[in-house]
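With one protein chain withheld, the remaining protein chains of the complex are depicted in position.
Lettered A, B and C in written order, each chain numbered from 1.
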Amino acid sequence: MQPSLSNYLLVGAVLFVCGVICMATKRNGIGVLMGVELVLNGANINFVAFSKFTALGLDGQVFSLFVIVLAAAEAAVALAIALNFYNNHLTIDVDRGNKLKG
Amino acid sequence: MVGETLRNYLMIAWLLPLAGFVVEIFFGFYSKNPRHSKAAAWCAVGCIGAGFLCSCAALVTWGNANDWCALEHHDSHGEHADAGHETAGHEHGEHAAGDHHVAEPAHNAAAAGEDHGHEHAVAAASGDAADHDDHASGSQQTTYSGVLYTLGKFGSLELSLDYYIDSLTLVMFTMVTLIATCIHLFAMGYMSEELTDEYVDHQAHTSDGKHVHRPGRFYRFFAFLSLFCFAMLGLVLAGNIFQVFIFWELVGICSFLLIGFYTERKSASNAANKAFIMNRVGDFGFLIGLMVLWTFFGTFRFGDTTNAEGVVAEQGLFSMVHRDEATGNFLTEPITGDVLITDNHGHALQQDGQNRSIPYYLLVVAGLGVFAGCVGKSAQFPLQTWLPDAMEGPTPVSALVHSATMVAAGVYLTGRFFPMFVQEVLLTIAYIGCITLFVAATIAVVATDIKKVLAYSTISQLGYMMLGLGVFGWGAGLFHLITHAFFKSLMFLCSGSVIHGCHHEQEMPKMGGLLKKMPITAITMLVGVCAIAGFPMLFGLHFSGFHSKDAIVASALAFMKANPSHFLLFFIPLLTAGITAFYMFRLWFYTFWGTPRDHHVHEHAHESPWIMTVPLLILAPLAWLCAYGGESGPLYLMLTGDAPSHLANGVAAATEGGLVMPGHEAVHAVHIQAGLLALAAAFSGALIAYILYGTNLVNVEQMKNQLSGIHGFLANKWHFDDLYDALFMKPAHKVAAFCAWFDKTVFDSILHGSAKLVVLVSQWDRIFDEKVVDGFVNLLGTSTQSVGRSFKVVQTGRLRQYVMFIVLGVVALFAVVFTTFPG
Amino acid sequence: MTPEFLLTAIIFLPAIGALVLSIIDGKAVDAIRFMSLGVTIATFVLTLMLWMQFDYETAGIQFEVSKAWIPNWNIFYRLGVDGISLPLVVLTSLVSMLSCVASWSINKLHKGYFMLFLLLETGMMGVFLSLDFFLFFVFWEVMLLPMYFLIGVWGGPRKEYAALKFFLYTLAGGVLMLIAMLMFYFNSGGTEHSFNLIELAKAASGTSDHITGFLSPSMQITAFVLLFIGFAIKLPAFPVHTWLPDAHVEAPTPISMILAGVLLKLGGYGIIRIAFPLCPYGAAYAAYALVAIGVISIIYGALAALAQTDFKRLVAYSSVSHMGYVLIGLGVWKITEGTTVNSDMWLMGINGAMFQMVAHGISSAGMFFMVGVIYDRVHHRDLNKFGGLMGLMPLYSGLAAGLFFAGLGLPGLCGFIGEIFVVLSTWNYSPLLAIIAASGVILTAGYILWALQRVYLGAEYKGPHKEDITRMNAREASVAIVLLAIAIVLGVFPGIIFDMMHASTSALVESMKLGYQHAADLVKAAADTQAMR
Partner (left out) sequence: MFSELINNLIKETTGNGLNFFSAELWLSGTIVAMLLFRLFSLDRLVPTAFVGMIGAGLAVWYSFGQFQAIEADQSIVFFGGMLRQDLFSIYFRIFLSLFLILTIALTVLTGIPDNEDAPDFYSLLFGATIGMMLMASANNLLILFLGVEMASVPSYVMVGFLKGRKSSSEASLKYVVYGAGAAGVMLYGISLVAGVLGTGDMSLLADHLKVVSSGAAGLADPEVRTVALGVMLVMVGLAFKLSLVPFHFWCPDAFEGASAEVAGFLSVASKAGAFGLLVRFCIGLSGVPETAALMTAFGVALGAVAIVTVTFGNLAAYTQTNLKRLFAYSTIAHAGYMLMAVSAMLVMINSDQAAALSKEINYSIGGLLYYLAVYLFMNLGAFAVIALVRNYTFDEDISSFKGLMTQSPALAIGMAICIFSLIGMPPFGGFFAKLMIFASVYKAAGLHWFMYIVLAAGGLNTVFSLFYYVRILKAMFLEERPAEARKVSVPAVEGSYVLVLAAMVFLMGVLPGLANGLSSIANSAGSAVVSGK
């Protein structure tokens, strides 16, 4: 049995939800960033699946290629910023960054 | 032509005091030594004196222009024959009345038969300049009216300053200017103490108990007097009721300034405020009357205005309401019963194809409103309390403003506006007058301040005048106005002379036996007292008060006979005539007769200088003789020459108000009877006064103690002041304080409240309640702050929560779209 | 100088003066003062020139200037005067001039003060002269900015509160006006939306050649209410008057003069220039409310004044009371069964209201000035701590009495004419309201005389700083004398103002009657079609 579009989409959706939950619950900064990656990859799965099943065609593949590149770049910057945070706070627990509020 | 001449004369007389005022005020500022100079006083005297001459000239011009028809005319009306008014001096009132009595049947016939002579009489006597156009020729114009300048014109509505000159105007002008001249002269002496740089006011104290020292204000006094004369003359000259209102207020403010002349005295400024505010209460009614008239008639003018060709351009009030000549009733719309507004010929005026009319009740409202103004100005019940307090002003002011002229303006206006009054209003006038004259007279009986007695007497006499007008005795009321002006100003000046002589002692119990010290004052005062008491005959000539009071009492009696249910309107004045005589003689005896009660006062008493006694000597004969000839004398005839048309004959039938208007004949018929009764009352009053105060037969103090209840009631002025204080002053201040409080707290708190509501609605935590709230902006501020702070709570600074909100936000957004999207 | 240029010059001369001031050294206080005075005098002279060239017989706009400003939005730089704005323009320049003289008592930051003062005059002039709604609104708000600072920087102890309150109220009113403005704009005919007040007014009465469509009758009512609230705040009318006592009390004397003398008039002017002609149907609809609010303002203001112990606050509440007459006069438009009854009465009411605005501008400015004169000496305003000034400062007291009498509505002084004309025209509209309004004369007499008694009469001065009480100097006297003289002249010859306004107000009444008819016909037609269905 061939998997249908909705199977792929379900996988993407699960990844997406996992990512969001990960972002919202992890106290470790790196963990949060991993959640972001999950979200992005959930979307990537969608793109690839749509490119196979719908009129989107190759565009979907191109989309996901761009996203992979951008995710890498963004992760690099995010990690650098996390490092900077660590240098200043000696922790990467995001809950410790609570000076700015109100 | 004649009209313009008259106008010019009277305008000069009117405006000269204004010029005087300006000169005197500037003199006060720019003269090197205003404190010691009498120049201001001479200027004022010159102005008003010149005004008197102008008034006389106007009077002569007017008389010559119509061959003194006013004087002739009345007699021809009575007997259709020449009564020889020029030489009628020997004829007394009773005689004249008798003549009329005889003529009554003939007159009735005339009224019924509408014969030509009668119509003629009506026409000439009516106040309408235009009336003579459509009536028989031969009658002369006696009323002159016109426009001075326009204040504002709105479509067909026009407000202007006008003049209206008839015999009443002229008589009033002459009287005012003459008395004012005398009083100015008197004041020059009376106020001479002010001619100093360091005037010591013994009745005003500073907080450390010392007397107030201040520069004299001689010039200022005369400036105010001049201003008053200007306003008063303007009031008399006024050609429309609105203009009357203008000058009405101006005399009011002059009165305010003069009563409060001794600004340092708290009592004086209180009295001034009271006077003005109580007058304003009356003016409030006046204003309502004006509004009604303006709305329905669209004009305030008394008389018609004519254009260059002599055709009526715009009608005045008096010709817009026509009375049926047979019944004296207004012409009415048959169905609604509204009073028609008519043209000169008695035809209804049209507007938008409909007859213009005014509901009858509004005519009553208008009349009552205008009369309310008169009540205020003439200190009638229930607004009488300001006048006694007004005696705080210098005595010449009391003489001029508060006895002879300004307070009489109310009576003058009632007389002037007579054609517009309906029966109900007249009855009200009569009753108000009746109550006033009695209340005031009773208080005068117990008053001990010499000026206060005179003040109450003034109120009482004004009540007589009102009563006279109210019972259709138009001529009688105004007659008394003139005679009263003379004798009361005389008496005030005499009291001023006494006060001056006794070094500002006003309490009668400290006087006594001044006859020898101040003979001129005492004798002239006696003349005044006799006049007011209504004594007859001295050297074959009656005192003026005798004539005028008789006329009023006779009118009242005739009215009672025609309308028996209103018997009080006769008996109370009759009784009060006795009281009047009593308290006036009490005053005289108390002051001048007997033995001195306070030796300190008596020793220092002295007769006043010539400049004060001369006016007394001028006024005394006038007070005695001005009513010469009584109702067939020149003064009365002049006054009634332009009497409102419907009064000329009187009617037998009941009018709208169910009242019967007694005709002249009816009045004449009871004249002797009334005269005798009044005389009896006066003599008995005087006799009691003599017994109580002239002799030592009765111990007055003992009596006072025995009657302490009544005495206290009267001495407290029937508790009117307390009543008004409790009824109006205190509530007004309470309400005012409430308003201020309301403004500060409630208004702002409504806004605060709404702000608070926002707080409550968005109350996400408890912080708000900690704040103490004051002031609207603070509260709105703090509330926004609180809301803001509650928003702050959202911004926790916790990253994970932020991310949660992304999810929540999506859900919320989705919910919004799904709920708004139709399917 | 062409008349058209004259208008622009009148508006912007003070602003140019302010710019020039900005380069003067701030320490040259006298130079700054005289320079500002010179500018205000020049502006006054310009307005007098305008008056002289003004044609009394023309009902419409004169000296119209019309230049495209933002053509995309059909916004024009459009100025002009007619009989309604001219008296207020002259009043504005006069009061500005006098309060500039009164500004000598300002004792800090002179340069900033006079610059803002002149900017304020530009704003006020702009409002009175602009005939484009957008331009009007711009100037309306422009006045707010200098006023905020003038109260906030140079004011009394609670200046910040007062300034903010003033700002808040006016801005709130401005927002409502803005919405109404958009309503007019978008509903004025087809593709050519317009802010032109004159054309919009014509459109309202169905006589415009340029504008085809217009607000529906029900929208007119909405628009009128929005506008009215905006203007009533400025007027100020009960119950949105609470900014006024605070602003007046805290503002420095000259600014109080301007506030009372000119700013309050903007509310009345707005109603008569915009709210009325642009929504005749709405005006007719709300007329009773107008008159009732006016009556309440009169009584309420007078009662509140009676209870004050602060001299300036008393005068401030008297303004609330006096401006109530303006509302009454404007609102006495009696319509029975769809036709105007006795429109001459309404015309009289409008004229009376206009006159009252001018008269109040004179008398109220004078009263505030007089309060300021004594405040400058003794630095307090507690009515119970005065007394005896008549002896200490006779000239001052005499002039003050005159000006207060003008406020009291004494005949022969300007206050009387406006009040009485308005009241006389009211019975025709509503006897009940007329009677209540007339009862105001008693209360007015009460609070003014009582205040006079407590301040000027009496045996001695009871408050602090007695030694500082000096006689009025020539500068102060000149201001007071000019104001009193004008009060007398206007009181005796009110025709000066009435003649100026006559043609314009008559035309206004006619066009509004027409406009009402126009809208009423629409309503009737709509009802008919409804019935047909």
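Note that contacts are C-beta pairs under 8 Å (C-beta built on N, C-alpha and C of every residue); 3 or more make two chains touch, one makes a residue touch a chain.
All values derive from a computational prediction rather than experimental measurement.
Determine which of the presented chains are touched by the chain that is not presented, and list them.
A, B, C
Out of C:I179, C:A289 or C:L432, which touches the unshown chain?
If we include the chain that is not displayed, C:I179 is the one touching it.
Check the options B:Y149, B:W610 or B:F814 and report the residue that touches the missing chain.
From the options B:Y149, B:W610 or B:F814, the contact with the absent chain belongs to B:F814.
For review purposes, identify every residue of chain C that touches the missing chain, sorted by number.
Spelled out for chain C, the touching residues are 68-73, 112, 137-142, 144-145, 148-149, 152-153, 159-160, 163-164, 167-168, 171-172, 175-176, 178-179, 182-183, 185-186, 191.
For the chain that got dropped from the picture, name the residues of chain A it touches.
Where chain A meets the chain not shown: residues 12, 16, 19-20, 23, 29, 32-33, 35-36, 39-40, 42-44, 46-47, 49-50, 54-56, 59-60, 62-63, 66-67, 70, 73-74, 77-78, 80-82, 84-85, 87-89, 94, 97, 99-102.
By the contact definition given up top, give the residues of chain B that touch the hidden chain.
Counting only chain B, the missing chain is touched by 780-781, 784-785, 787-789, 791-792, 795, 797, 799, 801-803, 805-806, 808-810, 812-814, 816-818, 820-823.
Methods note: only the chains that are shown with their structure count from here on.
When the C-alpha atoms of chain A and chain C are each averaged to a single point, how far apart are the two points in Å?
65
Sort out for me which residues of chain A touch chain B in the complex.
For this pair, the touching residues of chain A are 20, 23-27, 32, 94-95, 97-102.
What residues of chain C sit close enough to touch chain B in their complex?
161, 164-165, 168, 239, 242, 245, 300, 303-308, 342-345, 347-348, 351, 388, 390-391, 395, 405, 410-412, 416-417, 420-421, 423-428, 431, 434-435, 438-439, 441-443, 445-447, 449-450, 453, 456-460, 462, 493-495, 498, 502, 506
Which stretch or stretches of chain B touch chain C in the complex?
Counting only chain B, the residues touching chain C are 29, 149-157, 159, 204-207, 212, 214, 242, 245-247, 249-250, 253, 256, 260, 263-266, 269-270, 272-273, 276-277, 280-281, 283-284, 287-288, 290-292, 294-295, 298, 732-733, 735-741, 743, 747-748, 750, 775-778, 780.
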